[in-house]
Structures are given as structure tokens and as C-alpha cells.
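All protein chains but one are shown at their positions in the complex.
Letters A and B mark the chains as written, and numbering starts fresh at 1 in each.
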């Protein structure tokens, strides 16, 4: 049997050893586990962004993986800690909605439990570092075969993020930029099917683009380009540059797209 | 038996492949070792910060772990390379004090040796990259079972960092900000016991705070907050923000705290 996988997603950065401490706890309690990073430079406390990252990466792992998520601005408050099963994957996270999109993409919640059983925690947990003191030892226990039901009472509902869904009116689809990535690409929630197999015209901020085209490099360096991103939604980029900086646009900005009429054949 | 663990702590960043080269040397010479990162974005040459990071993360690992530390502004000079045992952990580092706090927290030095035996180095070591040419092959040898005594002569003393200890006078404890973390939180060296179980008033820079409170989120977003940090010392933060930026405070800044009289009961 392959060694159990524990993935790590945090906003801890890479300068303080916070992730290092978490890794130490994991390997102390689950010596055979394989630790794999999803990302650690999620913007501080940005649960929406972390939820997108988790949704992008977690489903690429084999079922059975334990995903440890510590983007947790409510650490120390009454927000719950939860363990969630979906599609054979196990998520250990604060109950702040960070698992929403990943769980949706894996077919929805199979079962969820609160993490209340202190026997699985480190003794005398701090109020500021539940990643080390609660989430890590629980993830290690799960990777070592502990069942989710042992961790605490079953939960009927989880906190959910409520991103607005794209809407259509009068042939125009209105959606949003849901992520700005490392490259400054603007990832929208508008599925390529909006295109209907043809071309679309999209407006966001001061820009209007037609596409999608085949690749970032289908346009000249420095030009705006509309492509189908890696999640199947429309994405606005600047070749060899940053669309976010060019357009001054952040996550949440509205985008409007409509299919272009097929070009008339030029017989005239 | 579990595979040997080698942790890595450097100020190399993640853009040049310096850590990659170190990992390659480690796996070439200790093929079974598990490589685990503590942090790689320690500020350049900041031995004090690295020592804090090491102290935070290394003790979370199981005994037997080999901790490779390369924050080494004196590379190529006469500063020694050392191997240090403490609490069952093994540290491989420059003798610049970087192991001070970690070793203290693990019960002190059990034994220390200079790393002088060139048979364990890479041939013709460079003058700028001892991480690759000396520290990594030595760490690999240790992880593969070489004893510390084989590496060079025993050392009676190590270079130590000498952070000033908090001091009390007339009921006021005076300490320092010893770390600014990724979140801009100001970590002090004042143990929560200063509070004596009650509340304290702390002054640093232009701010005066009372606390500690239960969580960062015990105050409104953007407000300053005094909490007990994950090492058990008082910590000043801004909820969903950076206390370092707000107060213009860096590591080393003085902090003064005194216990608050228990509030009189409001019978009047």
C-alpha cells in the first residue's frame, strides 16, 4: 500500500517556520505520511482565494489523500474545526467555507464531523496556532487510519462560501473575476460553453476583448488576450505581462460576455 | 525503522535553485532520507531570526532528525562549521549562534564537534556555497548513520547569540519584540506568566494595549490586539492586518508590561 498523503495549504509564507512546525508534528505522529505542499503564500486570511486553490489542486490527488488547510483568520474564536469527506478525499480545516469549492467539485459532502475530541490534539493548544496544535495532529491521526467519526460529533451543515453564480440576461452573461493568479491572469467564472463553440466578446474594466484564442502567445507580447483557462472558464491575460496590473483589476470585478455572431461570409 | 529525516532551513529563497542543489546532494548521498523544509525565506543573513525559526520548528520533529541550517553570512571565513547534539536532535550549521535557542529549548548541548574531516565533504568545496559542498554531504552522512565524533574534534564551547532577557523593576517587565512574523505580528519575549493569570497593560512604540484576549478576532478588524502567542509569550497583532506596519516597529523594539490590578467590582 502506498504511504498516506497529507497535503498542506496555508497562508503562512516561508519565513517563520510555521509550516516547518506543522510538518514536524505531522511526521512525529504519522511517520510514514508523505507531505505534499499545495501552496503557502495564499494572501493572509483570504479564505475565498484559498478555497479556489484547494479546488484547483486537491482533486488532482488520488482518493485517500488528507488535505490539511490552515487559512484561518478566526483562529481561537468559536469557529469550528471540521473534518469533511468528499469523493474519497478527506479535508481538515476551519469551518469557514475554505473547503466549499473543492468539496463541490468532488461530488459534495459525504460526511462532516466537528473536531472536538481533545485526545487527538496536542496538549494545551495555543490560541493562535491551531495548525500546529489541532489540525496537524488530527490530520496525522486520519492519515494513520483514525476514522472521521472518532474526532467529534457529526455535523449537519458546514459554513459555505457563497460566490455569486454567473447570470444571463438578454444574451449577455455576467460573471466575475474569481481569481488573480501569480502571473496577473484574471480567471473568471464564465464557462467556455458561454461561447457556444464560437467566439465571444468580453468586457471588463476599460477593456473589450474578443476570443478565445489558442494560446497566450497568439497575440503580440504586451497585448491583452482572451483564452480558456485551465479550469475551463474564460481568462484574460497579457502576453508576457500582467492583466491585473494593466487593467487595475482585482478579484471580484464584474465581467460581461456575449457570443459573437458568426462572421458573414465575405461574398459581396 | 522510519527513514531518516533531514530538515532544511536557509535564507536562499526559491528562485535560484540553491536549495535544489542542496537537495540533490542530500539525495545523492542519503537516498533514503526524507527532506523536509523548515523555511527558506529567512531574511538574508539574519542569524537571529533563523535561530528563532529553528527554535520554533525543530523541536516539533521526532528525535533523530538532522537539522541542516544554512544562514551563513560568514561563509568562507574562519567561522567554524559544527555539528551539535541536543535532546536527540542533530544540528549541522555554521558556528554563528543560529542553533542557540533551539538547543536551549531541547535541554542544551549534549555534545558538539567541529566539521573538519574533509572526507565527508564534496571535493574542492567552493568558498561561497558551503551549504552544497560541506553542510549537505555532512548532513547526509549523519542521516546515514555516521557518528558526530567522526566529523572533527570535539568543541568545548559554541558561539552563542545573546538576546537580552526580560527584566523586572518596580513591577514593570521590560522585554523586546524578538520577531516580526509573516503576518506582521510582533512576538515578544515576555512570558504570559507575567500576567500572573490576570490582565496586563503593555506599551510599545506609540501603542498601549490591555489583554491578553482570547483570539486575534476578539477585536474588530483593523484593531490592535494583545494575545498569548504560540510560544507562550505576549504578542501584539492587528486583526486582519499588520501590527508591524501599523506601529512602524521592527524586531528588537522594547516592550514594557505590568499586571493590571484586578478591576474593582462595580458595586458603587
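Just so it is clear, a residue touches a chain if its C-beta (ideal position, glycine included) is under 8 Å from a C-beta of that chain, and two chains touch if they have at least 3 such contacts.
Note that the structure is predicted; figures quoted are calculated from it, not measured.
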item: Touch residues of subunit B, complete complex, unshown partner; value: 12-25, 27-28, 31-32, 35, 44-45, 73-77, 126-129, 132-133
item: Touch residues of subunit A, complete complex, unshown partner; value: 2, 5, 7, 9, 14, 34, 36-43, 49, 52-54, 56-62, 65, 179, 181-183, 214-218, 227-230, 232, 235, 239-240
